[in-house]
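Moving on to chain A:
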Amino acid sequence: MIEFILMIITIVSAILALIQKDLLKAAILTGFSGGALAVLFQILLAPDVALTQAIVGAAIVPVFIALAVKKTQRRDA
Partner candidate 1 sequence: MNELIPLMVIVPMMAALLLSAFSKYDKLIRILAFVVAICLPIIPIVSNYGLHFFGGYEPMVDNVTNILYHPAITYSFDFMQQCFIAMIGLLTFLVVFIYLSKYKKVSGPYLFLLFMGTSAATALILTDDIFHMFVFFEILALAQVGIVAASSIEYSYEMALKYMILGAIGSPMMLLGIGFLLAMTGTVNVTDIVAILRGGLLNVTSPVFLLSLGLIFFGWLYASGLPPFHTIKSGIYSKAEPHAAALLQSFTVISMISIVIIMFRIYSSLPIFEVFIVLFSVIAMILGVSMALTQTDFRRMIGFLAVGELGFIGLGIGLGTQFALTAGLFQALNEIVITALLFIGFGAIVHSTNEVDTRKLGGLLAYHPKVGIMLLIGGLAMAGVPPLNGFQSKLMLVQASLSCGYPELSILTIMVSIATFVVFVKTFYSMFLRPKPHDLEVADKEVPKAMVFTMLILLIVIFALGLFPNVVTSGISNYVGGLLL
Partner candidate 2 sequence: MSQILKLIALPISIILICLGIMTILGGHITPGGGFQGGAMIAAGVILSILVYGLGNSPIEFSHTYIEVFESIGALGYIVLGLVGLFAGGFFLYNVGADIFNIIPASIQTVFHYPDTTNAGIIPYLNIFVGLKVFVGLSAIVIAFAGFKKLVEEDAEQ
């Protein structure tokens, strides 16, 4: 059951990230999507991939995007 909830979280946060007007919030929602994906990988019997995705997808990629947003502009005009 938990895996279906996680799939829904992944997709919904991906869609929310794309319709957000504030790019910083979009970056954080990308991290949400990546984190939910990491738990999904754990359920799919792949703990190594889950660990990588948890760090890269939920921490490092959002930091990249957030730094880029901080150095450019925050509003999606």
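On how the list was made: all candidates are chains of the complex that A comes from, given by their letters.
Side notes on the structure shown:
Just so it is clear, contacts are C-beta pairs under 8 Å (C-beta built on N, C-alpha and C of every residue); 3 or more make two chains touch, one makes a residue touch a chain; residues count from 1.
Predicted model, so just to flag it, every value in this text is computed and none were measured.
Touch with chain A in this complex holds for only one of 1 or 2, which is 2.
Across the complex, candidate 2 is touched by residues 47-48, 50-52, 55-56, 59-60, 63-64, 67-68, 71-72 of chain A.
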